[in-house]
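The complex appears here without one of its protein chains, the remainder shown in place.
Moving on, here comes subunit A:
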Amino acid sequence: MDKLMDLWHASGVYNITGGQAFMILIGLLLLFLAIRKNFEPLLLVPIGFGGILANIPEAGLAMSAVENAIHLGGPEMLSNLAAALHISSTEPEALKHAYHLADSASHTAAVYAANDHGFNNGMLYNFYLVAIASGAAPLIIFMGVGAMTDFGPLLANPKTLFLGAAAQFGIFATIMGAVGLTTLGLMDFTIQDAAAIGIIGGADGPTAIYVASLLAPDLLGAIAVAAYSYMALVPLIQPPIMRALTTEAERKISMVQLRHVPKTEKIMFPIVLLILVALLLPDAAPLLGMFCFGNLMRECGVVDRLSDTAQNALINIVTIFLGLSVGSKLSADKFLDIQTLGILVLGVIAFGIGTACGVLMAKVMNKMAGGNAINPLIGSAGVSAVPMAARVSNKLGLESNSQNFLLMHAMGPNVAGVIGSAVAAGVMIKFVG
């Protein structure tokens, strides 16, 4: 009978908390959205599954060795940890708090104490350490994105870089939103948190994860989920804003065929960009450096094997671990918080403002160019979200004029948006990191 009771006490049903049950439901919702609705399935399937794994009671998959020890260890374990962390209390909450604030020496001592008692990092926590805490996964994905990006449309019409710059206003406006909510006493965001939330407006998953892992690791789960969900919702969020800000006549503008871009220019562009980054903004070097490297591999034509790996096999492998690691941040104690709601709301506002600014900038450029040269619809593609945002521009253009194919014209601002959000990320890491 005792054995039976032990089994019952070790079961999930006995141990599950309301928060965990709710988070498992959220994980299932993400899986549903990915599988049935086809929302960014490549990321939401691993994230949703990781979220479920992270909330399995007692398994501690998303917890570090010390957190597991605090949760599962006996009184002796707790007093050992208290000694390692130099505090007198053996209350679990106090220990967790001290562990988060500990300097490296006592941090390491606590980890050793936990290891001595046979507690280890959970599987997902290890993935998180390797993939995200180290900064590796978002950067490798950025390399793959670089290898997939064709700068031809941008080089044919470099002025579209301004659209990519204008659309980044969403990022910075959202920082003001987050800071404003804190000033009003509704939320409690630091300036670092605000910067990490703003980057959702860049509509660039890897950039958002990279910035969040540096500036606000606690909010990473919510930020990544918001960023990828809104990227999937681009076809729903953008069109109303684009229609509201443009006239029918403007939407009908058809643009001249882009010039042919010689191969030499495509090879030189990532190098020019890299030099500019090196001279002006070394803080953006990790992101844009990997991006340029990937693009050079694609365009130079002599390392097709490497380019192929970067844009297929490697990016797929990394995506799996990145998704699971982000999922590990969907544990109940970190995600079920009023701040998550704030992040979701601010994120969609960031997106909307970015889209609007891109369209308005395109209208200004169109006026300056004589009023019949630039279709303002391509401005919305200045938020990154490659190639979805460009497809939305194309679709709206076709609705007004069935002979008007804007896709290639919109790809210019689209890839400019990737550069723009990486630059914005570099600026924020520089100022508040």
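Observations
We adopt the following convention: a contact is a pair of C-beta atoms (placed from the backbone, for glycine too) under 8 Å apart; a residue touches a chain by one contact, two chains touch by 3 or more; residues count from 1.
Methods note: contacts and distances are computed from a predicted model.
Comparing "3-hydroxyacyl-ACP dehydratase FabZ family protein", "Xanthine dehydrogenase family protein subunit M", "Methoxymalonate biosynthesis protein" or "Probable oxaloacetate decarboxylase gamma chain" against the UniProt entry of the hidden chain yields the protein name "Probable oxaloacetate decarboxylase gamma chain".
Residue A:423 is the one among A:143, A:410 or A:423 that touches the chain not shown. Screening A:165, A:196, A:255 or A:310 for touch with the missing chain picks out A:165.
Interface note: of A:82, A:102 or A:179, the residue touching the hidden chain in the full complex is A:179. Contact residues of subunit A toward the unshown chain are 154-155, 158-159, 161-162, 164-165, 168-169, 171-173, 175-176, 178-180, 182-183, 190-191, 194-195, 262-265, 268-269, 272-273, 276, 280-281, 416, 419-420, 423-424, 427-428, 431-432.
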